[in-house]
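The complex appears here minus one protein chain, its other protein chains still in place.
Order of writing sets the labels: A, B and C. Residues in every chain begin at 1.
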Amino acid sequence: MEKIKEGDYVLLYFDNRRKWLVKANKEKEFHTHKGMVPIRDIIDKSYGERIQSALGYDFWLLKPNSCDFLSIFRRMTQIIYPKDAGLIIVKLGMCPGKKVTEVGTDSGGRTTLMANLVKPDGHIYTYDMNEMFLNSAKKDIRKLKVDNYVTFKNLDAREGFDKKDVDAIVIDVADPWRVVPHAYESLKGGCSIASFSPTINQVEKTVTALKENDFIDMESIEILLRGIHVEEGKTRPLSRMISHTGYITFARKIFV
Amino acid sequence: MEKIKEGDYVLLYFDNRRKWLVKANKEKEFHTHKGMVPIRDIIDKSYGERIQSALGYDFWLLKPNSCDFLSIFRRMTQIIYPKDAGLIIVKLGMCPGKKVTEVGTDSGGRTTLMANLVKPDGHIYTYDMNEMFLNSAKKDIRKLKVDNYVTFKNLDAREGFDKKDVDAIVIDVADPWRVVPHAYESLKGGCSIASFSPTINQVEKTVTALKENDFIDMESIEILLRGIHVEEGKTRPLSRMISHTGYITFARKIFV
Amino acid sequence: MEKIKEGDYVLLYFDNRRKWLVKANKEKEFHTHKGMVPIRDIIDKSYGERIQSALGYDFWLLKPNSCDFLSIFRRMTQIIYPKDAGLIIVKLGMCPGKKVTEVGTDSGGRTTLMANLVKPDGHIYTYDMNEMFLNSAKKDIRKLKVDNYVTFKNLDAREGFDKKDVDAIVIDVADPWRVVPHAYESLKGGCSIASFSPTINQVEKTVTALKENDFIDMESIEILLRGIHVEEGKTRPLSRMISHTGYITFARKIFV
Partner (left out) sequence: MEKIKEGDYVLLYFDNRRKWLVKANKEKEFHTHKGMVPIRDIIDKSYGERIQSALGYDFWLLKPNSCDFLSIFRRMTQIIYPKDAGLIIVKLGMCPGKKVTEVGTDSGGRTTLMANLVKPDGHIYTYDMNEMFLNSAKKDIRKLKVDNYVTFKNLDAREGFDKKDVDAIVIDVADPWRVVPHAYESLKGGCSIASFSPTINQVEKTVTALKENDFIDMESIEILLRGIHVEEGKTRPLSRMISHTGYITFARKIFV
């Protein structure tokens, strides 16, 4: 059984809709509508065990996964969805040792997810024009202790980016087509790029730019995730779902 | 520029529907409907460059990603889809150092994907009752050089499995509900399990078993991936899609 | 130009989310957050024209369609969705002259839609066990002036129904499999039945009953309707959608 130590993150679980990411801390209390939870008391408990609130309700101490960590990133801009991030990770072949450029740090959620996969020998180079976003992301990434694997650059990637020979590039900005020519310069031959955009018009322009800049093997897709209510004899899809986050376009660089 | 060396894998690309994973080899030729491609000549070329077939057609030398590697696994059983594998990876928090149990090796495609993410300090323990599947998977995984991070077990997981204290468990068998009690024993507290099943009846039984075996935070979902034909002024979703691969159920272990 | 007469229904439109079905009436006022609309003044205006509220806002006088009328039916039970009703209408070949049995009147929304299509020579025989629902539906259907084409029966259809030789049957109750044997008796040979159910377990049982009761050409489907935000240069699917209303099963009666 894995003991919870001071500074560890814990997913405090009440029910499927009420769960919070908290940090084990000798002095902290966490206030919920079901009473105060004495965070200090979770130190030395094991993951999977329970703790009671002052009002006598059970809260469970779960081990946070990558998705749970995404929730701590300030949601100033768009949310990174696990369904989209997961496919990008697989299609771009992310794994320990890879060097990846990310254009559009945003909240830093995806940056962290990727840093955690390429460590310890890989690295993420992340660009954002918005200094406030970048600083906020930097702070959160430090908390999660993957900051050694990330280089932050407060630059406009549409004017080019310095890092060369990266294994993969992820673009998540409003005008990806302007970043494409620089992405070409930065990416290793034969390697993959992924661009995420909410509107179909952005996708059209991006694909045109990719074609003009010697990328091939283009593929544009969208992913829908549908929840199912599972209960013996009463199973049915949930009534509502997120029907759109964005389109993802994949392509690979060639030397013509 | 990264040179292709003897023994390296290359994705030989003709067009979006015709691409093959080949291994650079001093003596090999690869025969296509567009003429023979002299595989021996790709050694010392760079990824991203082209090679001509005997009939004068261009083929591009791309860097294979995790999805491309999935294609080499013999498709005796079900195919692993990147959309499903990607979400499982993110939701189970897979990353370097994790110990993961997989019940249902099948072709070994997902095993390889996971081994590549947990290396060098993590490990995959994979079980399959079918010795032929297991041997075939073993052979492919060795080719991709991640066999050091995988332990194969030709056992019936419904009778229990020996490895304890793993960080995550993936189940992909016909009767996951029979594996659930043993999965509980094997998994660390607070950690996550994912079960993949094609039919809704399997999902019902699995969720019931998870509830009875002290798992919480249950979530069942399905993922749809839809391709888009992108062409300026003529953009539209593709006419056909895969509308079902399977449902995925996630849950976490607690100590009651 | 078609003049609005006393007693006519009008769709009072403010914007896409704020529209109301009202009846032209010499004495009525309609109160909205944008001021009182003098309903009495719409008499003798034409459909398509505007009227101003007391606060000076424009409201448009639109011609209500079948979907708009659905909104007046009290939503005590489930809502009838145009996407589902439309397919049932086409698949069951509804048109003037057809005789149709409906098991599960519910709000009467679908009853009205169907009555409006089979009139003047066709007829709808509608059954509901719940007398309150039936009376409420009857009242609304009278308002829409299609009550001459509807016969209401406050009976438990699981115990059989008297009307024979109908051209089509629509079932929308919690246990359709109990109605299936009686539906067989009531339906003309070679003709179609449609059953609507929210859960997949209901569908399984219904299909089993249909097979056992000499129905063939079985087809079970679900329909998803996705809204698109259309704006030049910013077009994208809406972020949220209804992801499930119910499954529809179609089948046809044979004599074995």
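The criterion applied here is as follows: contacts are C-beta pairs under 8 Å (C-beta built on N, C-alpha and C of every residue); 3 or more make two chains touch, one makes a residue touch a chain.
Quantities reported herein were computed from a predicted structural model and do not represent experimental measurements.
Checked against the full complex, the candidates C:24, C:100 or C:113 give a single residue touching the omitted chain, namely C:113. Panel shows chain B; residues 198-201, 222, 226-227, 233-245 of it touch the chain omitted from the view.
Counting over the whole complex, chain C has residues 1-2, 10-11, 13, 16, 19, 46-50, 60-67, 82-83, 85-96, 113, 116-117, 119-120, 165, 167, 188-192, 200, 203-204, 207-208, 216-232, 235, 247, 249, 252-255 touching the chain that is not drawn.
Just so we're on the same page, only the chains that are shown with their structure count from here on.
Centroids of chain B and chain C (each the mean of its C-alpha atoms) stand 46 Å apart.
Chain geometry summary: the mean Cα position of chain A and that of chain B are 21 Å apart. Looking at chain C, one finds that residues 200 touch two or more other chains.
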